[in-house]
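Okay, here's the structure, questions in a sec.
All protein chains but one are shown at their positions in the complex.
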Amino acid sequence: MGSSEIAGAVVRRWLALALEVITAHEEELGRLDAAAGDGDHGATMVRGLRAANVAVEKTSDGAGRLLIEAGAAFSDAGGASGALIGALLSSVGRALGEGPYDAATVTKALQAGLSMVMRLGKAQPGDKTLIDALKPFVDALAAQPADQSLMAAWRAALPAAQAGAAATREMVARRGRSAKLGERSLGHPDPGATSLVYLLQAMEAALTEECA
Amino acid sequence: MGSSEIAGAVVRRWLALALEVITAHEEELGRLDAAAGDGDHGATMVRGLRAANVAVEKTSDGAGRLLIEAGAAFSDAGGASGALIGALLSSVGRALGEGPYDAATVTKALQAGLSMVMRLGKAQPGDKTLIDALKPFVDALAAQPADQSLMAAWRAALPAAQAGAAATREMVARRGRSAKLGERSLGHPDPGATSLVYLLQAMEAALTEECA
Amino acid sequence: MTKLYNDPTDFREELIEGFVAAYGRFVRRVPGASGVMALGAPWPGKVALVIGGGSGHYPAFCGYVGPGLAAAAVMGNVFAAPSAEQIYRVTKAVASDAGVLYCYGNYSGDVLNFDMAELRCQEEGIDVRTVRVTDDVASAPRGQEDERRGIAGDFFVFKIAGAAAARGDSLDEVERLARKANARTRSFGVAFGGCTLPGQSAPLFTVEPGRMELGLGVHGEPGVQSSHMRSAREIADLLLDALLAEAPSDAGATVAVLLNGLGATQYEEMFVLYKDVHRRLLAEGLSPYKPIVNEMVTSLDMAGCSLTLCWLDAELTPLLDAPCASPAYINC
Partner (left out) sequence: MTKLYNDPTDFREELIEGFVAAYGRFVRRVPGASGVMALGAPWPGKVALVIGGGSGHYPAFCGYVGPGLAAAAVMGNVFAAPSAEQIYRVTKAVASDAGVLYCYGNYSGDVLNFDMAELRCQEEGIDVRTVRVTDDVASAPRGQEDERRGIAGDFFVFKIAGAAAARGDSLDEVERLARKANARTRSFGVAFGGCTLPGQSAPLFTVEPGRMELGLGVHGEPGVQSSHMRSAREIADLLLDALLAEAPSDAGATVAVLLNGLGATQYEEMFVLYKDVHRRLLAEGLSPYKPIVNEMVTSLDMAGCSLTLCWLDAELTPLLDAPCASPAYINC
């Protein structure tokens, strides 16, 4: 199997695992969103991942193309996270292109995705959004030694995402639905940041499986 | 005090005591009505008795006239019991006229009231309505020895009303709102029969107080 | 649960005041009575349709007062029929030389009070007729149609009677058409939760999770039967099985349809249910005519809904389509 085929398989496997873990946590994500938002975050993420999985089923394209397709399908879940995660996937996919799928290329692609999400959503770190998990992760990934494998780098960067998501518990929402409830969002982690960690963890599992 | 004044005072006292006891049991009557009806019986009876009390406040008429006024005011509570108890009071009042207010006259007046209520509501004994308390009471009153005082006769007839009301527990409603729920009315005494017993008991107390 | 009130004892009075304040462009208070009448009523030469019943069913009854619909509505306390005295006063305010039609759901308290008022009006020489709505198939078996109670079918009967009256039909004719509309109107409903009277803290009945009640009333009465919860598709079939078995012998293919919410049931859910109702109607060869999916006769904040079919014909359809303007229902 060539690197491009491996990369495609990883994306497919990732989407399958992500759907699994998000479905398992759908209620939890809904509850987190209900604390100061509208309770639909779990449902929206499940819907988006289902659509993304269907979208990549019928094609044998490379990882970049698959992510573009997955992003378009994910968007259709609607809501803030449909738009943002959908745009994230598509923009990472576009930046990834034909590869190579090494740590450096993937990091650059994720940086492109991060800035797209920040441009679209206009959220800054500390606003209590998925940015607070995504940005620390991307920064940590970029800080890994250049010669590491993608899998090793990914694994090493994960704790930064988790710490970032955990830190949202103490933040007051300034973007998205919860923003209107200000103080009421305190004490609960941001649902979008929480689900983003699940997505990143699923990717670690997919990389481990497919690259073993 | 003449017998007419005593009789007027009894009616007034009765209405006051009746309002007290029905108010104390408003929730219970509502619950009984809710079992297979619409839950408003307690509220309607309270409303009717309040209006009746107000109506007799400003007049110094005799018992017959007072009951007519009380009945008209009670009717305005609406619902089935507003119409029926209102008509009962007015028709007893008309039959009572200027008295004398002895056991025989009162019994005849109650018989007139009973037949008015049966004509209006078209309910028969056994249909699980207030008739099942009222008719046994009126029959028992009529069966008392002719030389008894009204108070003694009333007291002696009360158990028949109580037994009649209790027996409604095992009946299936065939009149009024509960009728549509047939079997569902089984196991709960009829609210109208239950409240009628309270009314009759209040009259015993009023007679006792005023004639002592 | 009723949350907004001042003194529960004043609930009806404040509700009437608020209703008239809001919809003074359609109605005014009947002076000295618990009821509202259409602006401009009495309408000379036209039969006056007088509707009414307990409160707690909005838009029934006061929401349906206006040209092309009722001349007046008598408003009782929550779930209590208005008294004969109030009905009498409201009737006097809107009666014309063409006579009066009383139209209301068939409940013991309403029958008692409207009948007493009718008698009194007739003694005074006002020609009053009565048509009781008896659409609820759950409330009495076939053969005892007259014993049935009136629920959401009220709406179709009022609309048709009101249109006939507005057209200038005679009292005989308005009565005949209302009776015909009622005879061709059938409803059946399901409930998922009870409602709470103003000032009380517990609902009139509760439904266990995973269960539902069949054959609900619009006064917070529980259903006539309890059942396990079903999917929308199964509920559509269950409702239609009950109704289609009752199609009038001369029924055509056109049915007016009302999917009525009782108060707390979401509009979105009702559309999901309506999808299955519609499909089944088409599959039965029936043609749904201007369906309504809305809250037309409620039961405070009860959760549940009912389905009403009114089998139309060349006489009823134009009356249903006739223009009208009331606080809760406008047709043009």
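Quick notes
So that you can tell them apart, the chains are marked A, B and C in the order they are listed, and the count of residues begins at 1 in each.
Criterion: a residue touches a chain if its C-beta (ideal position, glycine included) is under 8 Å from a C-beta of that chain, and two chains touch if they have at least 3 such contacts.
Everything numeric here is computed off the predicted structure, so don't read it as measured data.
One chain is not depicted; across the entire complex it touches A, C.
Within the full complex, the residue among A:I6, A:V21 or A:A43 touching the omitted chain is A:A43. The missing chain, though absent from the display, is touched by one residue of C:M212, C:L240, C:L286 or C:L312; that residue is C:M212.
Here one chain is not drawn; of C:P59, C:G109 or C:P222, the residue touching it is C:P59.
Taking the whole complex into account, chain A touches the unshown chain at residues 27, 30, 34, 36-40, 43-44, 47, 72, 75-84, 86, 120-121, 175-177, 179-182, 184. Contact residues of chain C toward the unshown chain are 1-6, 11, 14-19, 21-23, 25, 55-56, 58-59, 63, 78, 192-193, 198, 201, 209, 212, 229, 231-233, 235, 259, 263-276, 278-279, 288, 290-293, 295, 298, 300-301, 303, 305, 325, 330-332.
Quick note on the criterion: only the chains that are shown with their structure count from here on.
Chain contact topology: the protein chains form a pattern that is neither a line, a ring, a star nor a complete graph.
Averaging C-alpha coordinates per chain and comparing to chain A, the farthest chain turns out to be B. Chain B and chain C, compared by their mean Cα positions, are separated by 32 Å. Work out the mean CA point of chain A and of chain C, and you get 53 Å between them. In chain B, no residue reaches two or more other chains under the touch definition. For chain C, no residue reaches two or more other chains under the stated contact definition.
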